[in-house]
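Take a look at the structure below.
With one protein chain removed, the remaining protein chains of the complex are shown where they sit.
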Amino acid sequence: MPDTLGPPVPSPDAEARRRPLPPGAFRVQRPIRFSHTDPAGIVYFPVYFDMFNGVVEDWFTHGLGINYADLILERRIGLPIVHAECDFLIPSRMGETLTLGVRVERIGRSSISIGITGEIEGSVRLAGRLTVVATALDDFASIPIPSDLRSTLEAYRAACGA
Amino acid sequence: MPDTLGPPVPSPDAEARRRPLPPGAFRVQRPIRFSHTDPAGIVYFPVYFDMFNGVVEDWFTHGLGINYADLILERRIGLPIVHAECDFLIPSRMGETLTLGVRVERIGRSSISIGITGEIEGSVRLAGRLTVVATALDDFASIPIPSDLRSTLEAYRAACGA
Amino acid sequence: MPDTLGPPVPSPDAEARRRPLPPGAFRVQRPIRFSHTDPAGIVYFPVYFDMFNGVVEDWFTHGLGINYADLILERRIGLPIVHAECDFLIPSRMGETLTLGVRVERIGRSSISIGITGEIEGSVRLAGRLTVVATALDDFASIPIPSDLRSTLEAYRAACGA
Partner (left out) sequence: MPDTLGPPVPSPDAEARRRPLPPGAFRVQRPIRFSHTDPAGIVYFPVYFDMFNGVVEDWFTHGLGINYADLILERRIGLPIVHAECDFLIPSRMGETLTLGVRVERIGRSSISIGITGEIEGSVRLAGRLTVVATALDDFASIPIPSDLRSTLEAYRAACGA
């Protein structure tokens, strides 16, 4: 029996995200732990979104040189997520080590779309995206992306060949 | 500065999901707890995906009359998530009570796309989707949606006016 | 081979906590979900501590009549945990429904020790304790337990026959 509406048409970004990471992409490694996995023995999907948030933190602090905790606690700039999505292509299991890497997909006035791809031994396991909006934490109003962050993001994107 | 590519074009399903729930939709209530919220005082987004999984469980067991635990533990049929997404429109805070409701968006041969909308006092706070694939847990192969589940899903969709 | 030191001697409180809940105890029900369980099919233990925090919230708001969110957000009084412990006596599995109930074990100047017992069909599955300290959130200094809370706790303890 066919889908009633036909499958959704993936965006060009979604296609790019399912390709292996470019050489210049910031990467972190995450062991798949007992606690990440469910009774079927595979990672419970919200865990990946939690990992994504940690990957963005590490990318800011260690990849872009903009300390994430300082951004929030001292500069009082938040990056709440307004959209999150992920395609889960191949399940992962306890004892494996996932490499997660970051692409900049879009830089708007206030918003940033961040593609995150998870690989094991060069094979793409999952491909997601977070869209965040620069926000003043004191009144929760969106603000333009701070200029130091914007220029760093643009340089990162260029270095990844996007 | 404009977005470099322009915003993605939302699918018709995404538009529907951002509208208030139809009267016939299965709904559950979830208190927003201290533990759900982050240092900015709003719900940490992976918590919503975890709630979605619980909503699907409750919908199967209490809405569709197909016990979710039995499906997995006795019939050995899993419903791993192959795609998840959510638009987070308005943040929610500790002490609020979220109403989460379910729409059936798509019924394929093996896959089911489930729209989940979160409202507080009739205002849509978030609008998400999970796509699951019926899977034999013994070998992790996809299987056709079992016929009792398919007919129940179709009846539910009709009752919601989809 | 014997334990090198012998087992720890449980406190009288620990013994009491392992007995079924008294009739007057505040109770909530929690379904055991897919997401709570691990690859061995039983609840992953930190989930119980997360449940305990939610039980305390519900007990304050619905049992003691002191709204937990208001306490934190409006009165700016926090109850950080300084000690947590639990004996896990019998594992619980997806599809079961746990009844969690509250005993007041100790009321100090600033600290409150809360016994939490989890039962299924009258059989004790787990028996834990949280010790919290009343704290001014603006400077994180401990404060005397507010008098409305103290008198409510004492009345609750009396009603439970402690």
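Worth pointing out:
Per-chain numbering from 1; labels A, B and C assigned in written order.
Note that a residue touches a chain if its C-beta (ideal position, glycine included) is under 8 Å from a C-beta of that chain, and two chains touch if they have at least 3 such contacts.
It should be emphasised that the depicted structure is a prediction, and the values quoted were computed from it without experimental measurement.
Contacts of the undisplayed chain with the visible chains, over the whole complex, involve A, B, C.
For subunit B, the residues in touch with the chain missing from this view are 34-35, 37-39, 41, 44, 46, 94. By the touch criterion stated above, the residues of subunit A touching the omitted chain are 31, 33-35, 41, 50, 53-54, 57-58, 67-70, 72-73, 93-95. If you put the missing chain back, the residues of subunit C touching it would be 1-5, 8-9, 11, 13, 39-40, 42, 44-47, 49-50, 53, 72, 78, 80-89, 91, 106-109, 111, 137, 140, 150.
The working rule: only the chains that are shown with their structure count from here on.
The minimum number of touch steps separating subunit A from subunit C is 1.
Central chain assignment: B. Criterion: smallest distance from chain C-alpha mean to the mean of all protein C-alpha atoms. Centres computed as Cα averages put subunit A at a distance of 36 Å from subunit C.
The mean-CA centres of subunit A and subunit B are about 21 angstrom from one another, to the nearest whole unit. Shared interface positions of subunit C, i.e. residues touching 2 or more other chains, are given as 34-35, 41, 94.
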